[in-house]
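Only a portion of the chains appears, each positioned as in the full assembly.
Chain nomenclature is as follows: A and B, assigned in order of appearance, with residue numbering initiated at 1 for each chain independently.
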Amino acid sequence: MTMEEILWKHILSVRQKSPLVHNITNFVVMNNTANALLAVGASPIMAHALAEVKEMVNISSASVINIGTLDEIWIKSMLIAAQEANAIQKPWVLDPVGAGASSFRNETLSQLLNYHPTVIRGNASEIIALAKVNKATTKGVDSTAASLEAIDAAKNLHEQYGAIICISGETDIIVDGEKSLFIKNGHVLMTKVTGLGCSASALIGAFIACIENKTEAVAAAMALLAISGEIAVQESNGPGSLQINLIDKLYNITKEEFMTHIKIS
Amino acid sequence: MTMEEILWKHILSVRQKSPLVHNITNFVVMNNTANALLAVGASPIMAHALAEVKEMVNISSASVINIGTLDEIWIKSMLIAAQEANAIQKPWVLDPVGAGASSFRNETLSQLLNYHPTVIRGNASEIIALAKVNKATTKGVDSTAASLEAIDAAKNLHEQYGAIICISGETDIIVDGEKSLFIKNGHVLMTKVTGLGCSASALIGAFIACIENKTEAVAAAMALLAISGEIAVQESNGPGSLQINLIDKLYNITKEEFMTHIKIS
């Protein structure tokens, strides 16, 4: 099988296995995140109470922790969830929203990294900020391109914490130490819809819940979202209808659509 | 008048009276819930501050308490609201999201039940879990069908707490002690949109706020949502557009559409 066929097989696998995915995420995107997970065939749980968060990690096949609207109370839930996921070897995704924007976020991220996320997904500036937070020396100090700096940051984060790093952007880049994968799908209008990065992290959660090869799982999730967005844009008048059409396409994308559009290397 | 005509009359009544409906609900569905209430003609209030929740119950015609994203802080608001509604005889709806998923949820539900919800709406597994939480002995231990077990659980809950129980699913079942009503509307694609159960509970809140006969009120709300969904599916490409088209149809459904589709027994 080609890589493209492998990724499509993984999409079918998520549809079939319908994994339970636990989310502690931000208030802005909870509805969309739940709908994106449902659309690809997963079952979302949103739960953050201190008293039950361990149980939620245990009954789910993966957890997703997103610090978008972080506060002093929710931090505790995030740390308990991350600690539990690490302790019982459940895969989990860290979405470091706004890394670098405040010392509060940086310190929280520093603590979360100690619980070894399976995957970290952020945009280039978040990945770069995250690497700096943890004093990982950046190799590429002379890099002029932000994407090169982000790849260096991702490599450092991977070496230090063992996580697969996904840098999302015009080209999505997946760094796992051995190689880097590049997915050149998606559309610029997607940046005008709030929280599609958060949806990406949630979909990664659904895929690492089911798929043994975690790098392929991340690639399948990112390709699915980017291609669905690309197709949905064609039927959209703006970012409002794109948000809706994207959910529809995540749900009804066909193998032919996927194979025709995918650009991975 | 036939039952079908009575239910349509109740839908018109909500549109005309525009009841104020107070909600303490989960973060995932707040936007959709508010829009669903507006679409049927009600006025939503979302308010949970300890300092004002009693006033909100008092100025509203019904309250809806949904434990979807329950935590240690929001529990207090829910208990105050339920206690106040019970004390001043305002009708209120309990949506026991995730009953059985954690002891934290079960204990919270046990406390809320003490304040005698007018209606409890959940899916079969939630209603079964809720009956077990409160040691109501299940009559139908030999039942092989989940729906039969759920009906037994509903009857027990009704006997113990006096609430009307609505079990939502492929067939919605309303149990009030005297008889059971069965509504066979809706579409399977509705399960792929997050929070339509929560919308159902909120609409029940709007209907029990206005309608004297509470069983008819629940039936009207459930039939309206299920039929609107059924019609909306026909114009939808997937769960994204269904979420939108459902709100439109709740708003503009005609008597003819309602009467043509309704299957109640």
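As a convention for this text, contacts are C-beta pairs under 8 Å (C-beta built on N, C-alpha and C of every residue); 3 or more make two chains touch, one makes a residue touch a chain.
All values derive from a computational prediction rather than experimental measurement.
Engineer: Let me spell it out: one sequence, repeated, and 2 copies placed. What is the copy number of the whole complex?
Structural biologist: 3
We take it that only the chains that are shown with their structure count from here on.
Engineer: How many angstrom lie between the centres of chain A and chain B, each centre taken as the mean Cα position?
Structural biologist: 34
Engineer: List the residues on chain A that touch chain B in their complex, please.
Structural biologist: Within the complex, chain A touches chain B at residues 27, 30-31, 34-35, 38-39, 44-52, 55-56, 59, 73, 77, 243-252.
Engineer: Residues of chain B touching chain A in their complex?
Structural biologist: Its residues touching chain A are 26-29, 31-32, 68-73, 98, 101-105, 192-195, 236-241, 243-244.
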